[in-house]
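Missing here: one protein chain of the complex. Every other protein chain is in place.
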Amino acid sequence: MVPLNWYIVLSTAVFTIGVIGFLMRRNVIIILMSIELMLNGVNINLIAFSHYLQDPRGQILTFFIITVAAAEAAIGLAIIIALFRNKATAHVDDIHEMQG
Amino acid sequence: MNFQLPDIGPVIPELVMTGLALILLTAELFIKNKKVLAFASSVGVGGVAFTLIGASGTTFGGMFISDGYSTFFKLIFFINAILSILISVKYIAIEKVNFGEYYSLILFSTLGMMIMASAADLIVLYLGLELMALSTYILAGFIRYDVRSNEAALKYLLLGAFSSAFLLYGISMVYGLTGTTDLKAIAQFITTHGLTANHSLLLSMLLIAIAFGFKIAAVPFHMWAPDVYEGAPTSITAFMSVGPKAAGFAALGRVFMIAFGSMQFEWTAILIPLSILSMAVGNIVAIAQTNIKRMLAYSSIAHAGYVLLGVIVANNEGLAGMMTYLMIYAFMNIGAFAVVIMLRTEGFKGEDIKDYEGLAKTHPLLAAIMLIFMFSLAGIPPTAGFIGKLYVFMNAIDAGYTWLVIVAVIFSVISAYFYLRIVMYMYMREPKVEVSISTSPSMNLALIVTTVAVLAIGVFPSIVVDLAKAAISGF
Amino acid sequence: MEQVIMNKLGYPILSTLIFLPVVGALLLIFINRSRELWIKWIALIFSTATFILSLPLFTHFDKTTYKMQFVERYEWIPAWNINYYLGIDGISVLLVLLTTLSSILCILISWNAIKIKIKEFYISILLTCGAIGGVFCSLDFFLFYIFWEAMLIPMYLIIGVWGGPNRIYATMKFILYTLIGSVLMLVGIIYLYLYAGNTFDILELMQKSYPYQVQFWLFWAFFSAFAVKVPMFPVHTWLPDAHTEAPTAGSVILAAILIKMGAYGFLRFSLPLFPEASKAMVPFIFVLSVIAIIYAGLVCLVQKDLKRLIAYSSVSHMGFVTLGIFALNSQGVEGGILQMINHGVVTGALFLCVGVIYERTHSRQIADYGGLATPMPVYATFFMVFTLAAVGFPGTNGFIGEFLIILGGFTANKWAGVLAATGVIIGAAYMLWLYQKVFFMKVNPKVINIPDMDAREIITLTPLVILVLWIGIYPVPFLDFMHPTVQHLLERVNAGGIQETTIAKTIMEVVK
Amino acid sequence: MLQQLFFAYFAVTIIVFSILVITRRNPVHSVLWMLLLFFHIASLYLFLNAEFIAAIQIIVYAGAILVLYLFAILFLNIKEEVKVNRFVGAWPTGFTFGIALFIVFILSLRSFIAAPPGNYSIELIKAETHTKALAKVLYTDFLFPFEVASVILLVAIVGTIVLAKRRLKS
Partner (left out) sequence: MELYVLIPFLPLAAFVINILFGKRYIKDQAHWFSCLAIIGSFVISVITLIDVIGGRVIDKDLYTWIISGDFKVSVGFLVDQLTVVMLFVVTGVGSLIHIYSIGYMHGDKGYYRFFAYLSLFVFFMLLLVMGNNFLLLYVGWEGVGLCSYFLIGFWFEKRAAADAGKKAFIVNRFGDFGFALGIIMIFLTFGTIQYAPVFSQVKGVIGQTVNFLGFEVDLITLIALLLFCGAVGKSAQIPLHVWLPDAMEGPTPVSALIHAATMVTAGVFMVARCNPIFNPSEVAMNVVAITGAVTSLFAATIAMTQNDIKRVIAYSTVSHLGMMFTACGVGAYAAGIFHLYTHAFFKALLFLAAGSVIHAVHHNDIQRMGGLRKYLPITYATMFIAALSAGGVPGFAGFFSKDEILWSTFASGSPVGMLVWILITAVAFFTPFYSFRMIFLAFHGKFRGTHHEEHHLHESPKVMTIPLMLLAAGALGAGWIGIPALLGGSAQFTHFLEPVVGHPELHGTHADEWGIMGLSTTIAVSGIIIAAIMYLIKTGVPLILARRFSFIYRTLFNKYYVDELYHFIIIKPALWIAYGFIERFTDAKIIEGIVNGVPRTIGKFSEILRKIQTGFVYHYAIIMAAGILFIAALFLL
């Protein structure tokens, strides 16, 4: 039996890698993908808990997270496309029209 | 398998709201005059407000709760929605984004907020939050030909998703620790198993707090707010400076008071620095702003700090103070944005503070109204803003946080500086450019309502205070 | 309620004097702004009506009792146990009358001086006077605070919109200074409210006694607000700027009534609510008062700007007032109250006088005048009367107040009395210096053809001259208002436990 | 033991692929690594008694979302993209904070105590099949969130259309 803690460490690792990706990458699309990584990290956690606690909520929540992730990705990409039309860039360090 | 239809009594407002949004979405295809949609949506929301009456109770296996607390917040959301719609009508035409989806999205977002306010389960809460957030992302980027609007939407979305990932991580850990996502059950589990001092639980609570902190734009999770407020369509800035913030507070209050009720000491310790930082950063940085939308964004950050005092108090009175404050804030902030919107005309942004120079000379009435809102935001009686602050401060002092209140009042003096600077520009400078304003009946209505409300609540605070007290009594 | 005497007049007199100006202001909103004469007359009629309707306070006041009179009380915000509760006693009655009188004078003196945004100006004046009247009448802390702060809004505009060249700086300074003081008082008020068991009722709060530590902190919270308003050294620097930049009417309101709010606060709240703490702080206040008297007096000697000089002299005079109040004997306190009225009359009048010539020359520089007594003899006479009152010349009201204060101060502390008395010398020096520079010597060519005062201006100033002489020659009717109230107040203050204490000891006690 | 070995394999690959996803210069490569990553995660779910979720993971994530990303990437000029910096200027700070966050999370999670098991046991699932068991819960207890999720998808559709419509003629 794999200890639950292993899963937690794995999930935290994936989550953190997502965070690092978010913080480091320039390309907006990759940043969105990093967010997906973070969500996946959470999902691993939830599924593992669901299994170990013998409770369906974890899986249900995962289900919803995937749904929301899809919606988020769609909207995010739509925004990127709208932006791309106006500014023709997908790099976050080019997007600082507003500051201060 | 026996499928039983749950009691839908408590969710009737949400259902009606969804129906209304869907109808509008469909009607948009047929109705060319978008004003009709605006009218329909605002009247519709008003109608939804009536369904709040009697819609109380718990349903969906305890996931959804409709009580005084949620009802009061829903009232705020409705006011927010109606006023935002009223101030949008002309504005979105000027911005050339006069699409019917606009109104439906506002309603969907409001629906999300309603769900957040009523959520008794972290899953529902999360979904409500996302519904609200996603709709707002779209609205923020609604002027899609404008790069600033795009940027606002993108920043909002990226950071919003980032923060909700943390929220999810927190929820997952809570789930792992307690085996449930139901708020009451969590609370019970924590007390029975003595998890109060458990570090994992503290961490997850912290992460949840952060997500709410993001929604209410509390420092240091406020960074999105100025940029998004500035870039988003002004009517949406007004909308989201009140709605999502109130919803965030609604969720914050419910989750922390119920689920983490036994860990009050810990979470007040988290919220106090957030509150102080919000007041400090919000008020101080606002001084240097020259764009009025941005300035109001910082002001809204600062106001989050004051409202947090209500939560920090951690009792029903405190929550009542918070609710009162938010209700008042809805009126005065949307009112202020309404004035900002009025300055937006074809080919004229009207966002720079300099555009307000001499407004009292060219448009005395508008200037006077703005003056009332500015004084209200600064918390000077006899305006409503004072009542909000007073109530929150009263509760905080009652709970022994006198020092915190002293900090708060000192920052409120600093805030007076930049609010009054607007008044100064309007009244004490000569107009440099000829400013014309865009009026419309709906806008006038919104201004009348907000002004009257700000003054009336200022003089007769019982209107709101009694309501809040009554609302919180069954919490 | 045995502590109060309900209003027996045929109309709610206190509400009238607060809200009649407000009604006037509301009415003005609906007047077309091009009808300037209408606007002025409506403002004048409303302020005059207010004054006339407030006169029964003078005639019908029961001078034999310390109880609150003309009381009106209605429930207002039951959730917080807040009442609409008005009433006056010997401390406030004269201030209320002064307020209603001042509003007329302000309107009269502004008749031709204000040329832009006339409508807003008169609205602001009426609102300010109404709100300040409210401050003096409120018997409910909440109501009091509302008026206290609400007054700032129109005042902010009066200075900022119609003021001099540096008005924006001055008005910002004014409002932030006063705000920072009053928000701390707000904290104090709330604390008191909660401590006393959820009541804002001032009379009820006065019935209770508070532990020393509570008193100590609350005293400081209130002190911050009152000291700024008075203004006491070292938080006085807003006053010269505000006075200098404000339009004449604004300066008059500031000098005549606004800064009385601070001293009034000490009398109404600090002393009866925190008697022990107040007593402990007496030496401290004495030091500040004496510094204010001498320091501001000296500064006056080197001012080049007329209004600035009078503004600093206000600081000096208000130093007398605080000294008198904290002398905690009947001479001192009554002198303090009377001096509040006197200062309102005299300094208000001096600002009116400056306004008269400012309207003609648009200069406040002393150097731009000289020899004015030749072209403007009537004006010079008026100014002389007020100058004399300002230097405390016997026969004018200033003498009565200053003498009683010095007497009281000397009784309480000889050093305080002696040093305060030196203020009288300095006062004579700077006022006469001013008078000489402006009125005597060769006529400055710039003012050689300046017209003397017209009828409107004479009418504006005459009531004040009458008051100056009346109070100076026969002050008993005015002093009679105060005796029972002051006696009652002093009984309460002196009933307190500790007698002799030092500041250091006090602080140690609190820190412990 | 075997389970642990499997877990070790999946854990290592998941982490390696994650790192690859966020470090590849070419976005298309990132997407492809992500695809692999999702497959591995799905497999991991299978170990955890979540067949349905595993399927969803592949169908929705790998099938729908990633394709969407790929589609968006087509907007970019890949040739340009591979030449320019892939990290922002502040990446060392970001990296440090990420690592620090990881450490803090792990440190505080040492005190993790799992809640007692509930009644949604493997036996139950075996008796009803996973999908059915899950669906039952989803459509009864979680009906409300389910409906909300549907609204969210609707909003996403509407929003995407509003935002990505062709440029206005002006």
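Letters are used for the chains, namely A, B, C and D, taken in the order the chains are written, and counting of residues starts over at 1 for each.
One rule holds in what follows: contacts are C-beta pairs under 8 Å (C-beta built on N, C-alpha and C of every residue); 3 or more make two chains touch, one makes a residue touch a chain.
Being a predicted model, the structure only gives us computed values, none of them experimental.
Note that the absent chain touches A, B, C, D when the full complex is taken as a whole.
Interface note: of D:107, D:127 or D:161, the residue touching the hidden chain in the full complex is D:107. The chain omitted from view is touched by exactly one of C:23, C:113, C:214 or C:421, namely C:421. Residue positions on chain B in contact with the hidden chain: 154-155, 158-159, 162-163, 166, 199, 202-203, 206-207, 210, 214, 219-221, 223-224, 226-227, 266, 269-270, 273, 281, 284-289, 414, 417, in rising order. Seen across the whole complex, the unshown chain contacts chain D at 88, 90, 93-94, 97-98, 100-101, 104, 107-108.
Take chain C: the residues that touch the chain left off the picture are 173, 176-177, 234, 236-238, 295, 298-302, 329-331, 334-335, 371, 373-374, 377-378, 381, 388, 393-395, 399-400, 403-404, 406-407, 410-411, 414-415, 417-418, 421-422, 424-425, 428-429, 432-433, 436, 439-443, 473-476, 479-480, 483, 486-487.
We take it that only the chains that are shown with their structure count from here on.
Rounded to whole angstrom, the centroid-to-centroid distance between chain A and chain B, based on C-alpha atoms, equals 26 Å.
Centroids of chain B and chain C (each the mean of its C-alpha atoms) stand 42 Å apart.
In chain B, the residues that reach two or more other chains under the touch definition are 123, 127, 130, 134, 137-138, 141, 144-145, 153, 173, 176, 179-180. The multi-chain contact residues of chain C, meaning those touching 2 or more other chains, do not exist; every residue touches at most one other chain.
Within the complex, the chain A residues that touch chain D are 1-2, 4-10, 12-27, 29-30, 32-34, 36-37, 40, 43-44, 47-56, 59-60, 62-64, 66-75, 77-82, 84-85, 90-93. For chain B in complex with chain A, the residues that touch the partner chain are 123, 126-127, 130, 134, 137-138, 141, 144-148, 150-155, 157-158, 161-162, 165, 168-169, 171-173, 175-176, 179-181, 226-227, 230-231, 288-289, 294. For chain A in complex with chain B, the residues that touch the partner chain are 4, 8, 11, 15, 18, 22, 28, 31-32, 35, 38-39, 41-42, 45-46, 49, 53, 55, 57-58, 60-61, 64-65, 68, 71-72, 75-76, 79-80, 82-83, 85-87, 92, 95-100.
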